[in-house]
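First up is the structure itself, then whatever we jot down about it.
The complex appears here without one of its protein chains, the remainder shown in place.
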Amino acid sequence: MIDGILLGLTTVLTLYNLTLVLVGCAVGTIIGMLPGLGPISAIALMIPITYGFEPSSGMILLAGVYYGAIFGGSTSSILINAPGVAGTVATAFDGYAMAGQLGQPGRALATAAYASFAGGTLAALLLLLTAPFLADISLSFQSADYFLMMVLGLSLVSAFASEGEHLKALIMTFLGLALSTVGTDLTAGVQRFTFGRMDLIDGISFLLLAMGTFALSEALMMVLRRNKSEKAPTIPTSGLRLSKSDVNAIVPTITRSSILGFFVGVLPGAGATIASFLSYGFEKSLARDPTPKFGQGNIKGLAAPEAANNAACTGSFVPLLTLGIPGSGTTAILLGALIAYGIQPGPRLIVDEPQVFWSVIVSMYLGNLFLLALNLPLIPYLARLLLMPRSILIPLIMFFSMMGVYLVSFNTFDLYLIVLVAVSALVLRVLGFPMAPLLLGFILGGMLEDNLRRALTVSDGNWTFLIDRPITIVLLGIIILTLLSPVIRRLVSVATSR
Amino acid sequence: MFNARSFPILIAIGGSILALLFIMFPPAFEPEGPFVFNIELIGLVALMLLYAGLLEQLGFVLATGLFLCAGFLVLGERRPVRIGLVTVALTAGFYFLMAALEIHLPQGAWTGSWEGGVMERF
Partner (left out) sequence: MSAFFRLVTTASLLACSLLAAPGHAETIRSGQLLDEVHFLIPAGPGGGWDGTARGIGEALRKSGLVERVSYENLSGGGGGRAIARLIETADRQQNTLLISSTPIVVRSLQGIFPQSFRDLRVIGSVIADYTAILVRADSPHTDFNSLAASYQQDPRSVKIAGGSVRGSTDHFVVAKAMQLAGGTPRSIVYVAYDGGGKAMAGLLTGECDALSTGLSEAIEMHRAGEVRILAITAPQRLTELPDVRTLTETGLPLTFANWRGFFAAPGLTEQRYKQMINTVEAVVETSEFEEIRSRNGWSRLQLSDQAFYDYLEQQEQEIGELMRQLGYLRKVK
């Protein structure tokens, strides 16, 4: 294995390849910052350019593009509350608050960069240590287990609500679940709630909902709040160095989130979005009296989803490379790229062609490393974006939100829809309804229903699938414990106070 | 039998119960405010709807240019140089970036062509 890694390093480390990774990172970061164009489109657009490259050169260019696009997505999440891809939604919760309310965009971007780099590194290490067993793990989860994972995700919804808002958070979750049923139903192949419109056959895109409820409604919110802070915002140019207490706070968070993210990423049916939401909820429930609160710029709330997101992306390479199974849109497009370079991922790859296997891993890792080195110096300039006067910034956010949605479907119907979503979200936010549970319900809703229906089809309609297999029983136990945890906590405190 | 209707019905039942709870026991709530309902907000929403309607008719360049200028003006920006500079830089920059990536933006019905233009390879 060490030989393999060294071989991978020597193939990859040439001046030509280093130039490619530089170009890739730059192009990827910029594409990623544009909402609507995430890693999937960035890679798809670069593939034709790289036809005829050496596989390792092509991979290293795409690795730069890939990690660049992820970093770019976090940047727009943090600076303008515009999560361009699902994996960076949880980043916006505390990242945007830290950059905006606390006026520390530099600190937020630096935390995101370090956390995602650390997440990628830890995940790569885990990959080295556990690669032989991982293929088996990724194939031990069935639809019933994924269904329960989604339920577990939903049971974390209280983590996304502040005190006394649980009912509102639940209502928003149900609204998200309801919206997830629009479109063609996978299991039965029938259309639901499309009102006969062709534009709704494919459902409502997640990006539209995220951009509408976060970026666009936030831009409108700024107009509403206008008189409250008329003066142009002044940003203390906080350095890129995190303070010692920051580092102490996020190291355990990053470690936990990376491990969690990696293993969730290994499962072909879960992916980076679930990983980032789970780790955010987990960190929030672990924290005792955090200051600032989660959702108001807590550094752990930013580090956790960033580390988990990147670790999950690395984890998703396990089913991709060892089984040739893409678990997400991004790995599906990477599979296409690998095939275009003449690399056919599958069980034989690591045995027959270890140098190819390891050079792919090494290129991806170098992409991660170079991105950190390249982008840290850029952060102060990016942060200055927020110094723009609002009369300029608000139309820019509006343009980026709408163009982001348009670039996914090229359909003006979606432009009207996002305006409707943003205005409704504005009203709901003024009335104190949180938006994060809506997105959580929307993301989990579709997967929850599909997996449940599959599990029921496979078990001929028997609900006994819930107790048929050990993994399912364990997951069921975790859910029951999570739901009962407030009761248990109270019982324990009563017992100890006696 | 759990079919395509079941899940939406369950959501509807759950949602109704929650809504009923919300009406019976409305949680104490203090708005974040003070919010100032203003004409700018209406102007911006109208502008976005117009942009949605005109994007494919006028083409990306013209529609976006007008949208951005009008947006700045609605929000009280009055310095013509700044307005012009930001509008031109953003519209042209975005247009050429998409051209370099070979992503097609609407050229506008008036050009008489849905193809060609700058989309050709440099």
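Labels A and B are assigned to the chains in the order they are written; within every chain, residues are numbered from 1.
Heads up, the rule we're going with is that a residue touches a chain if its C-beta (ideal position, glycine included) is under 8 Å from a C-beta of that chain, and two chains touch if they have at least 3 such contacts.
Being a predicted model, the structure only gives us computed values, none of them experimental.
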item	value
Identified contact with the non-displayed chain, of A:6, A:251, A:339 or A:474	A:339
Residue among A:186, A:373 or A:467 that touches the chain left out of view	A:186
Omitted-chain contact residue, chosen from A:176, A:268, A:305 or A:367	A:268
Touch residues of chain A, complete complex, unshown partner	23, 26-27, 30-31, 33, 40-41, 43-53, 138-143, 184-189, 198-199, 201-202, 268-269, 319, 323-327, 329, 331-333, 335-336, 339-340, 342, 344-348, 381, 385, 388, 396, 407-411, 413, 450, 454, 457-458, 460
Residues of chain B in contact with the chain not shown	85-86, 89-90, 92-94, 96-97, 100-104, 112-116, 119-122
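Please note the rule applied: only the chains that are shown with their structure count from here on.
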item	value
Chain B to chain A touching residues, read off their complex	1-4, 7-8, 11-12, 14-15, 18-19, 21-22, 25, 27-29, 31-38, 40-41, 44-45, 47-49, 51-53, 55-56, 64, 67-68, 71-72, 75-77, 82, 86, 90, 94, 97, 101-104
Complex interface listing, chain A residues touching chain B	30-31, 45, 164-165, 167-168, 170-171, 174-175, 177-178, 181, 185, 187-188, 190, 192-193, 220, 223-228, 389-392, 394-396, 398-399, 402-403, 406-407, 410, 412, 415-416, 419, 423, 430-432, 449, 452-453, 456, 461
